[in-house]
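This part shows chain A:
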Amino acid sequence: MDQAALKQHFEEILPGLTFPENKQYPEVIVPVDKLRAFCDHLKNSQELLFDYLMCLTAVDWNDHFMVVYHLSSTIYHHTVVVKTRIGNRENPAVDTLSDIWKTAEFHEREVYDLFGISFINHPDMKRLFLEDDYGFPLRKDFTDESRMIVK
Partner candidate 1 sequence: MQDEVVKNIILGEDDNYIINVGPQHPSTHGVLRFEVSLQGETIKKVIPHCGYIHRGIEKMSERLTYPQIIHLTDRMDYLSAHMNNEAVCLCVEKALEVEVPERVLYIRTILNELNRIASHQLWWCAMGMDLGALTTFFYGLRDREKILDIFEESFGTRLIQSVNTPGGLMQDIHPGFQKRITEFIKYFRKKLPEYDQLLTGNVIFRERTEGIAIMTREDAVQYGVTGPSGRASGLSCDIRKIAPYGAYPRVSFKEVLRTEGDTLARYKVRIEEMYESMKILEQLTDNIPLGDYTAKMKAVIRLPAGEFYQRVETARGELGVYIVSDGNKTPYRIKFRAPNFSNLFVISKLAVGYKIADLIAISGSLDLVIPDIDR
Partner candidate 2 sequence: MILVIDVYDFSGLTQAIDKSLKAVMSPGWATFAEYVIIGLIFLIFYAILGLFLVYAERKVCAFIQNRLGPNRVGPLGIFQTIADLIKLLMKELVPIKNADKLLFNIAPFIVIIASFMAIASIPFARGLQALDFNIGVFYIVAVSSLGVVGILLAGWSSNSKYSLIGAMRSGAQVISYELSVGLSLLTVVVFAGTMQLSEIIESQANGWWIFKGHVPALTAFIVFLIASTAETNRGPFDLAEAESELTAGFHTEYSGIRFAFFFLAEFMNMFIVASLATTVFLGGWMPLHFGTGGVFNRIMDFIPPVVWFFVKTGIVIYIMMWFKWTFPRLRIDQLLTLEWKYLLPINLFNITLVAFLTLMGWHF
């Protein structure tokens, strides 16, 4: 499916989505509470069949987090970028997608490890790389005097 068709399709499933400008892939911002249902549809719908979670990450935009999902289909080879915005900086949380795409389980743990975004209903929500009291290094406000050298 091309970009326009995908856009139209998304509109049909969930009205009121925002579609930011992205030259490369179609991009869609989904509200946090609708994310799970939306992704479930993307995975299981026969025309879309986004069965492959390419990349899962988050971006810290100082006032909010953006969790970014790059989805692709191994059959149709079309790609979409799904984003969700988390405003809560103190206790950021989003529904897990690990039962939709198994690989999300580990990517989510990585995101939890580095950003401190916890994923609700994740089967094994613990840190992947770092010690438990390390802090969340990929947050922009992370400082570690002893280990960081600022030029």
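The candidates were selected such that all candidates are chains of the complex that A comes from, given by their letters.
To be clear about the criterion, a contact is a pair of C-beta atoms (placed from the backbone, for glycine too) under 8 Å apart; a residue touches a chain by one contact, two chains touch by 3 or more; residues count from 1.
Not measured: the values here are computed from a predicted model.
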Counting any copy, say which of 1 or 2 touches chain A in this complex. 1
Seen from chain A, its contact residues with candidate 1 in the complex are 22-25, 51-55, 57, 59-60, 68, 70, 74, 77, 81, 101-103, 105-107, 110, 114, 124, 126-130, 137-138, 142, 150-151
